[in-house]
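As you look at this complex, bear in mind that one protein chain is not there, while each of the others sits in place.
Right, chain A next:
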Amino acid sequence: MSVLDEIRGLSDYSDPRNVQPTESLISKYNIPIDHFEFAYVEKCHDGRELEKILQILKSGEEGYYPELAQATEDRLRIVKPKSRYLRKSTAVLQKNDLQREDFDEISKDMRNFVANAGKRDKELEGRKSKKPYCEVEVRQCEKKEITDVEKKKNNEKRIASTDYKSWDKYDPDTEVLKMDIEEEREIKAALEEKEKKEKESKEKYKPKKSVTFNKFATEAEAIFNSEREREKGNEFFKAGDFQEALHCYTTSIQSKPTINNLNNRAVTCLKLKKYEEALKDCNKVLTIDKENLKANIRKAEALQKLERFEEALKSIELAIQKDPNNTTAQDLADSIRKKCFREVKNTRMKIVEIE
């Protein structure tokens, strides 16, 4: 991490003249010379070979062929679009590189942030607490220190190459057996641990409502916590871990309910097939913001799953009013209408039969 290491690292890489090539790249990669042809390159399907050809051409060892290099690069972009040889470094944009409107948008965004952050900062400064408070005790370890035990073990086992007496006693078969037993033991331990984990995870999802929440002394703290938990929930949601996501969103809502975290919990509940809960969250959002698009769509979805089609239709129509071009809303509306229509049809059929 010293400057010296850094300089050494630089000289190794950035300046090829410092490295004395013992053999040229072309012989190292063993690529026949007739592959350096437009005809070959444009038809090549081997991404790895194209990468090598590109490297050789760019190194300049065989001469200067910019057009062939360009053709190889173009082909590589088709065959292997994620190749690391296609990565181009750009300069960081400066303020005056930006388009006028982009720049304005960024400045506006920053002004908002600065104003908001300043307000919360002041609030926190006014409520400074002298004592560090925490409900968790200071860690009490029986063993305060641990050292590398592993290394020592290895040193003891090693037999010096000149220690012939010990080598006479050494029986490779028993050693192999020992290793096998050790391996088996490890696998067994891992299996046991796996079972334990499964058990734990089962226990973990039992509803534990006894968790108490400390009320935050300041608004700023509540907002901060709420935001952090929501972000954590979003990550779990994206990774498909809906149970954990639900937990995070609930914590977030307990810190401070907002449109965002309620909406997110609603969609998580939908994924977990908890339609009643989803409906509740959507209704909460709609009391804050009557025309909220996401809440209306999700409410419609929940109602559809609960087979309350007429109410669902009402919600989805509200959503479509707000954003007529929303394709998910349109698709959902279609399927709900079909259901509604069928119900109507069924009842009519009955009437016909009675008559």
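Here, a residue touches a chain if its C-beta (ideal position, glycine included) is under 8 Å from a C-beta of that chain, and two chains touch if they have at least 3 such contacts; residues count from 1.
Everything that follows uses one rule, which is that contacts and distances are computed from a predicted model.
Not every chain of the complex appears here, and the one that does not is recorded in UniProt as "WD repeat-containing protein 92", selected from "WD repeat-containing protein 92", "Glycine cleavage system H protein", "ER membrane protein complex subunit 3" or "dolichyl-diphosphooligosaccharide--protein glycotransferase".
Only one of the listed residues, A:R228, A:K284 or A:K339, touches the absent chain: A:R228. Touching the chain that is not shown, out of A:K28, A:R77, A:R111 or A:K178: A:R111 (per the contact rule at the top). Of the listed positions A:I159, A:V176, A:A217 or A:I288, the one in contact with the omitted chain in the full complex is A:A217. By the touch rule set out above, chain A reaches the unshown chain at residues 1, 3, 5-6, 9-10, 12-14, 82, 84, 87-95, 98, 106-107, 110-111, 113-114, 117-118, 120-121, 124, 127-129, 132-139, 141-152, 183, 186-187, 189-191, 194, 211, 214, 217-218, 220-221, 224-225, 227-228, 231-232, 234-235, 238-239, 244.
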